[in-house]
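For this depiction, one protein chain was excluded, whereas all remaining protein chains were kept in their positions.
Presenting chain A:
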Amino acid sequence: MTILVIAEHDNSHLKVATRNTVAAAAKMGGDVHVLVAGSGAQVVADQASKVAGVAKVLLADAPHLAEGLAENVAAQVLAVAQNYSHILFPATASGKNVAPRVAARLDVAQVSDIIAVDSPDTFQHPIYAGNAIATVQSSDPIKVITVRTTGFDAVSEQGGQAVIETLAAEADSGLSSFVGREVAQNDRPELTAAKIVVSGGRGMGSAENFKILDPLADKLGAALGASRAAVDAGYAPNDWQVGQTGKIVAPQLYVAIGISGAIQHLAGMKDSKVIVAINKDAEAPIFGVADYGLVADLFQAVPELVKAL
């Protein structure tokens, strides 16, 4: 049994999501190989070879693999797929993009977003936005899986001594091409990867008022989020939306401010380690999931909190 983990990287750094995925692979048993598909990505392969528990790194390097196009990356994975019992992708935007393409070509089902490994063929994953956990068994010869990174602690980036093997790059599909990228211009961490998230809800009252969360987020090094109510009211951009139809987060600390705690919102954040709720309505459902609740007017409590930190 040998497991292939598809590396998440930007051609210069191996992203931590890869190490979370190696941790999931380790729970299945067997050798773990890592595939680095990229352009000028030798440095990434070097980093992957040092990751604890990795036996071999496969490097496919070609200009058309630079931007992680699904068609080209999937072809690269398929070229070696038959050597493996499991193919694991981190459940990131890029992993989710490519994994089903690989699964369909292999004519196997995919298990999405696993949060636990019960055995090499049995996995747990959330459904209904985390309101239920399904335990599923796969009888497919190759198991294609995406791994929810917040479900597994990353293995160490040191300690491994994997050999690096170079693969011949598959041909460019020619079906799609990369045009450009717009990287979000803020110093704040990315919402789904942030250790701390500060979110505002309808209680913020206006887009203007939402700005009082900025100093708090800055102090905590937190990402900013919002409830669907706040997004629908135009108080916050909709890529901030945390919830069933938005982003699902599981940070160390989630601070919900002026958020009542509708089901739709809770589904996106209730796996956070510690939840703090600040709301003036003591009956708000958010207090039912909060570890620490403060019944207070947010317009007083937030500036006070900034000062106290």
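The rule we apply is simple: contacts are C-beta pairs under 8 Å (C-beta built on N, C-alpha and C of every residue); 3 or more make two chains touch, one makes a residue touch a chain; residues count from 1.
Methods note: contacts and distances are computed from a predicted model.
Going by its UniProt record, the hidden chain of the complex is named "Electron transfer flavoprotein subunit beta" among "Na+/H+ antiporter subunit A", "Electron transfer flavoprotein subunit beta", "Tyrosinase" or "Light-independent protochlorophyllide reductase subunit B".
Per the touch definition above, the residue from A:Val44, A:Leu69 or A:Ile87 contacting the chain not shown is A:Leu69. Residue-wise, the contact with the chain that is not shown comes from A:Val289, picked out of A:Val43, A:Ile164, A:Ala233 or A:Val289. Checked against the full complex, the one of A:Thr18, A:Ser49 or A:Thr92 touching the unshown chain is A:Thr92. Considering A:Val5, A:Val108 or A:Leu224, the position touching the chain not shown turns out to be A:Val108 (whole complex).
Of the residues in chain A, those that touch the hidden partner chain are 67, 69-71, 74, 92-94, 96-105, 107-113, 122, 125-140, 173-184, 190, 192-193, 196, 220, 238-239, 241, 244-246, 252-253, 263-264, 270-271, 273-276, 287, 289-296, 301, 304-305, 308-309.
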